[in-house]
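With one protein chain removed, the remaining protein chains of the complex are shown where they sit.
For chain A:
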Amino acid sequence: MTTKRGLITESFKVVKKARRGGKREKRPTPSPPPQKEADTGTVREEELQKLRQFDLDWRFGPCTGISRLQRWERAKLHGLNPPEEIRYLLSQTHTDPEYNLR
C-alpha cells in the first residue's frame, strides 16, 4: 500500500530562516536595564520593554505571525483601547526591525 519514499529533506534542503533568531529574542524576560550604559541605550531598552509588555498583554489577542502595528490596529478596531504610546513608538521607529517584529 505504501511505497517507500525518501525523506522530504532529501529533495528540499533544510533551511533555517535568519529571523528565527530574532523571534526567540522576543520571549525571554529582559534583564533590568543596566544603569551604567549610556542614555540612548537605556531609552531604547525601556521602549523595547514596553513593546514586549504589549506583546504579552493577552487582551489584544495572539501576537505571532503579525506585526506589532497590525496587532495594535486590530485591538483599536475592536475597541479594546490599546495604549496610544505603543502606536507612537511604532510609528517613530517603523524602519527598525527590532521594534516592529512579527
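Just so we're on the same page, contacts are C-beta pairs under 8 Å (C-beta built on N, C-alpha and C of every residue); 3 or more make two chains touch, one makes a residue touch a chain; residues count from 1.
By definition in this document, contacts and distances are computed from a predicted model.
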| item | value |
| --- | --- |
| "Nucleolar protein 6", "P53 and DNA damage-regulated protein 1", "DNA polymerase delta subunit 2" or "Trafficking protein particle complex subunit" - which is the UniProt name of the missing chain | "DNA polymerase delta subunit 2" |
| Options A:Gln53, A:Gln70 or A:Gln92, residue touching the unrepresented chain | A:Gln70 |
| Interface with the unshown chain - residue positions in chain A | 58-59, 61-62, 64-66, 70, 73-74, 77-80 |
